[in-house]
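Missing here is one protein chain; the remaining ones are kept as they sit in the complex.
Entry: subunit A
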Amino acid sequence: MRLVLPGLVDGVWDLPRWLGARIAENGWWLAAGSVAVGAGVVAVHVWWRRQAQAALRERCAVELVPSVTFDPADAEVEWFAGQVASVRSAAGALPVRAAATRVRLTCTAGEMHYLLEGPARAASLLRMPGFEQVEVVAASAGAPSTVGRIRFEGAPPLPADTASLLGGVR
């Protein structure tokens, strides 16, 4: 059997000798190039991992609470799977490490809860009801709610140092 590499060597047996000669001639350049490429690869890898870590810090979660009569058809589950699959593209350019959609079965006081978690960028998709008989609620529904600050028109909160005096008004 004979392999032909046009213009370089005549036979496969000459390949190692040819490569050795080329390396000997351009050793410094090859070493420098290898280091540069290696450093570039490492830098990109580190940068990408940091992107992943940053994305993982911004995740959102919702709880899917089924009704007592929840009985989905196979097609409904397929649709929901399609919705879950869409989370990846809805989240935009994310490293694979940070792009997963998570189904979490967890329990509080022995009661099992079904949670859906994913990238915060795809929160709108996660919150979208996927089943007819399933309610989507914030995962922290049982916890104290976070409310935006209320500011009454014309009656701002009192500064802490004057609060006890009713703002000086009797």
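Annotations
Rule of thumb we're sticking to: a contact is a pair of C-beta atoms (placed from the backbone, for glycine too) under 8 Å apart; a residue touches a chain by one contact, two chains touch by 3 or more; residues count from 1.
Simple rule for what comes next: contacts and distances are computed from a predicted model.
Here one chain is missing from view; checked against "Putative tricarboxylic transport membrane protein", "ATP/GTP-binding protein", "NADH-quinone oxidoreductase subunit I" or "TonB-dependent receptor", UniProt names that protein "ATP/GTP-binding protein". The hidden chain makes contact, of the residues A:R17, A:R50 or A:R104, with A:R104. Looking at subunit A, the residues touching the absent chain are 1, 52-53, 56-57, 59, 62-72, 74, 76-78, 80-82, 84-85, 88, 96-114, 117-118, 123-124, 126-129, 131-138, 141, 144-155, 157-158, 163-170.
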